[in-house]
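Quick one: this structure, given as structure tokens, is what I'll be asking you about.
Removed: one protein chain of the complex. Kept in place: all other protein chains.
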Amino acid sequence: MPANNKKDKRLVPHNANISVMSNSNWPLWEIFIRSKNGLAHKHAGSLHATDAKMAIENARDVYTRRMEGVSIWVVRSADIVASSPADKDFLYEPANDKVYRHPTFYEIPPEVGHM
Amino acid sequence: MTNQAYYTYLLRLADDNLILGQRLSEWCGHGPILEEDIALSNIALDYIGQSTNIYKQLASLSNDGRDEDAIALTRMESEYVNALMLELPNGDYAVTIARQYYYSSFYLLYLDHLKTSSDVFLSGFAEKSIKEVKYHLQHATDWMLRLGDGTPESHSRLQHAVNGLWPYLGELFNDDELDVEAANEGWGTSREALRTAWTDRLNAVFAEAGLTVPSEAWYHSGGRKGRHTEHMGFLLAEMQFLQRAFPGAKW
Partner (left out) sequence: MENQALLERFQNYVDAENKIEAKDWMPDGYRKTLVRQIAQHAHSEVVGMLPEGNWITRAPSLRRKTILISKVQDEAGHGLYLYSACETLGVDRDTLIEELLSGKAKYSSIFNYPTVSWADIGAIGWLVDGAAIVNQVSLQRTSYGPYSRAMVRICKEESFHQRQGYEIMIALAKNGNEAQKKMAQEAFNRWWWPSLMMFGPSDAASAHSGQNMAWKIKRHGNDELRQKFVDMTVPQAEYLGLTIPDKDLKWNEATGHYDFGEIDWTEFNEVVKGNGPCNKQRLQTRNKAHDEGAWVREAAMAYARKQQERQAVSAA
């Protein structure tokens, strides 16, 4: 759990149910942009829109003003399911015990060359 | 075609876009929400960009030492030949959207015809501008539906807006002698010929948005001859202020 201060009413969960909010608050969307073919979509940022169509159009104006994209994905922030760092050690102790997963764990004689 | 006819034809196109771009740019920083502020600014930039391309072409045609800024920003009011609808104040967001819908749905058809112009500049201009105007029309159509079919307040505001602008539409579709000449000679296009396709689209959008199509046939005109509304003088006073206050200065 993030250390939200419960006394601060501004701090609401990220996945707050938008439909119960006031009439004019537009939901938040996450925007992913493929900058050119051959590359994966990358998280560009977020914005507000009333529906998916508007989110794509707004993303075009907000995040591709300088020709940064060939394809746009949008997803409502509330629909994103994220892993939760429930165990506080998660952050501070990365899985560095499985060193056999890293190429530098293996010794290749220099005369073999680059591998 | 005479040089004068061609020049005036281009000037109308340039003035339409400049004056609408000038109006839209007034929204910059004052839009209903940040995302929409950015979208409207983009559209304003497109219109001003298109007008700049034409003014540059006009500057090279007239070859009298006037550059694009001198043409765009130093004429007398009676020398501007834009359609009156485009110089009207922005009003509320419904008026802005209604005008955007009316103009971009007309302009897209117009450019689509102009693509086949025998004049290289005009066909190239149309080809390039169509991509932008398609987006303007999509933006305007989306908002026509949102406002028309949104809340009772937005519906009534939009109905009021489409009614109020309706008498300015005739001017967009009116073929005067210059339009007829340009269409006959194959370097321009008839405006009147676009009306059926334009009306079909309009009827569909208005039906989906729940709007009543106004029926009045009479319309305002005069913009093409340099006879403007009272609003134009103030628009020009702002737009021309620095050029007028410091004649000949470079910026």
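Per-chain residue numbering starts at 1, and chain names A and B are given in the order in which the chains are listed.
In this section, contacts are C-beta pairs under 8 Å (C-beta built on N, C-alpha and C of every residue); 3 or more make two chains touch, one makes a residue touch a chain.
The shown structure was predicted, so the numbers you read here are calculated from the model rather than taken from an experiment.
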{"item": "Given B:Arg146, B:His160 or B:His220, the one touching the chain that is not displayed", "value": "B:Arg146"}
{"item": "Contact with the hidden chain (one of B:Asp15, B:Glu35, B:Glu87 or B:Asp119)", "value": "B:Glu35"}
{"item": "In chain B, positions touching the absent partner", "value": "18, 22, 25-26, 28-38, 41-42, 44-45, 48-49, 51-52, 55, 68-69, 72-73, 92-93, 145-147, 149-151, 153-154, 157, 238-239, 241-243, 246, 249-251"}
{"item": "Hidden partner interface residues of chain A, rising order", "value": "2-5, 8, 10-14, 16, 19, 21-26, 28, 45-48, 50-51, 54, 62, 65-66, 82, 84-85, 88, 91-92"}
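Just so it is clear, only the chains that are shown with their structure count from here on.
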{"item": "Touching residues (chain side chain B, partner chain A) in the complex", "value": "33-35, 38-39, 42, 138-139, 142, 146"}
{"item": "Partner chain B, residues of chain A touching it in the complex", "value": "26, 47-50, 53-54, 57-58, 61-62, 65"}
